[in-house]
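Apart from one protein chain that is not included, each protein chain of the complex appears where it belongs.
Presenting chain A:
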Amino acid sequence: MMDIATSKPQSTGHANGIAFAVAVIALASIPWFTGSVFHFHIAIMICLGAMAAAGLGTIAWVGQLSLAHGAFVGIGAYTCVLMVMRLGVPFVVGLPLAALVTGAIAYVIGTPLLRLRGVYFVLITFALNELFRLVMLEFPSVSGGSSGIAAIPKISLFGLVLRDQQSVYVFALAMLALVMALLWSIRRGPLGRRFAAVEENLELAEASGIPTARTQNTAFVIGSAIAGFTGAIMAHYIGFISPESFGFQLSVSYVIILVTGGRLALAGPLVGAIFLTPLPEFLRSAQEYQHIIYGVVLIVVLRFLPEGLAGLPKRLAGKGREQS
């Protein structure tokens, strides 16, 4: 059960890392050359998708797959929006608080939940996502019910309101970099090694004295807090939220981004989001086929690239080589 992919979450070497960084910077700057508002919008959505999927990837690092990730994005979105709109809290305060609140909720439910493993964990997170939607619909005085909350104020940083796509993009890029830097430092530190040990062999990790339940919960809390952080930015960028915005479909889309990009690679979520977010736009004439294409891509990647697109360079470079 635990062997999601037998490979270890290791870097593919410095040369690859640099090539990857160059590619990302080149891609990140495309909108500036075209200047199209629409391209900026896509680029923002890539950043947000990559961030949320990176949170999901943190949970996958300990060998669990959450189908409630969309709900955690929603919890962050509602938390921040309610604080900003009802309590008049500035966005710069609401944003980290959204991550904290989401992380705290994840901690409370994660403690009993993470006793479940594999498919049982997936099933209960699926049920939780549904429960979130129902509860939001049930308390319209807080959540606006099924009509949601509209006219959410734009992102504002110390009085500077991000009115246009360009400035939101700069902000989203910076936040993405922040999240990736955090995850990178976790991965290189003792916590990351514990995550990897738990993912690779839970029983062995348990036997060697790693508190596996607490380690999994830590990953769950970090991953969910990142989801909440993303949700807060997303809500203020799009300007509208409703319980339906954070349903099963959203959770599935993060799973698709993560799996397509690579479940265990640090760059996986980024690669997945870069590849999948603009895909329907390139196939604009065939927009009805968008979800069908997503489904096909997902199955094909699972089948032929179990390490996702991020594992592609390594595959091309020669499969058998051992890297450490």
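Operating definition for what follows: a residue touches a chain if its C-beta (ideal position, glycine included) is under 8 Å from a C-beta of that chain, and two chains touch if they have at least 3 such contacts; residues count from 1.
By our rule, contacts and distances are computed from a predicted model.
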Name of the absent chain as recorded in UniProt (options "LIV-I protein H", "ABC transporter permease subunit", "Acetoin dehydrogenase" or "Copper resistance protein CopC"): "LIV-I protein H"
Residue touching the undisplayed chain, where the options are A:Val22, A:Val108, A:Leu134 or A:Ala207: A:Leu134
Option from A:Met85, A:Val122, A:Ile210 or A:Leu312 whose C-beta touches the chain left out: A:Val122
Touch with the omitted chain, as defined above, among A:Ile256, A:Leu270 or A:Leu309: A:Ile256
Residues of chain A (touch criterion as defined above) contacting the omitted chain: 1, 3-4, 65, 112-113, 115-120, 122-124, 126-128, 130-131, 134-135, 137-138, 248, 252, 255-256, 259, 288-292, 294-299, 302-303, 306
